[in-house]
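I have a structure here, written as structure tokens, and I will follow up with some questions on it.
Only one protein chain is missing; all other protein chains are in place.
And then chain A:
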Amino acid sequence: MIQIQNVSFDRAGKNILDVTELTLEAKQTIALIGPNGAGKSTLLSLMARLLPLQTGQIRYDYLDISSTSSRVMARKVGILQQHSHFMSRLTVQDLLLYARYPYHKGRPTADDHKVVEQMLAYFELLTFRTTFLDELSGGQRQMALVAMVFCQGTDYILLDEPLNNLDMYHARHLMTTLRRAIVDWNKTIVVVLHDINYASLYADQIVALKQGRIVFKGPPDQVLTPDSIKALYGVEVDIIEHQGKRLSLHF
């Protein structure tokens, strides 16, 4: 369970996030949606300790991120960010092994190699194990980075817009793989999504942010209505039911 209390964040004297109370149940996929500049990435960065908390508390199963050591937190929660620029030229295998750092501290054991092998197989990266990241296509690269987060072996995984720049095939492939992985590896995932339809199809819970505040929260088939989306994005949409899921037509 993730508990967020009284978290607000100011940048350059301007408040960009203010969440009084948000509790997210474990073993679920939670989608964060909202217009650009709503504070989704800021919230995720705070949850991942990438930004220092200015006020309030964030707890993962009662582990408070501000009082728990960095090493312990690194085994509890991992994040995949939008763009990673690496100084080293890395193979997929090296990258995955780096994600085991919280366990091996620079000296990988047989266990670490085993986990890497497992994830290479699970995310269909076996043929790319010695390929350099800059030689992969965008979709493959994103899959390698997702595998990296899973290698870290954390209960909670945060994904910041993982579908950015992915084509239809790779976006769907990534989401289906993720959904399968959440069940297979018992993960809780918080993912920032821009496409409401992906959120509707794949998330158990949707949390909508606007101007740094939570507008609504709940399962997709309850909270996704033409009115709620109008309130969130300021766009008139039609919501249709398709195979029991709500889809928004916003074109």
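By definition in this document, contacts are C-beta pairs under 8 Å (C-beta built on N, C-alpha and C of every residue); 3 or more make two chains touch, one makes a residue touch a chain; residues count from 1.
Assume contacts and distances are computed from a predicted model.
Student: Which listed name, "Iron complex transport system permease protein", "Putative membrane protein", "Heme exporter protein B" or "Predicted Zn-dependent protease or its inactivated homolog", is the one UniProt assigns to the chain that has been left out?
Tutor: Protein name of the absent chain (UniProt record): "Iron complex transport system permease protein".
Student: Quick one: which of A:Thr20, A:Ser84, A:Thr109 or A:Ser137 touches the chain that's been left out?
Tutor: The one listed residue touching the chain not shown is A:Ser84.
Student: Looking at the full complex, which residue from A:Ala74, A:Leu136 or A:Ile239 touches the chain that isn't shown here?
Tutor: In the full complex, the listed residue that touches the missing chain is A:Ala74.
Student: Under the stated touch rule, tell me which residues of chain A contact the chain that is not displayed.
Tutor: 48-50, 69-75, 78-79, 81, 84-91, 94, 98-99, 101-102, 105-107, 130, 132, 152
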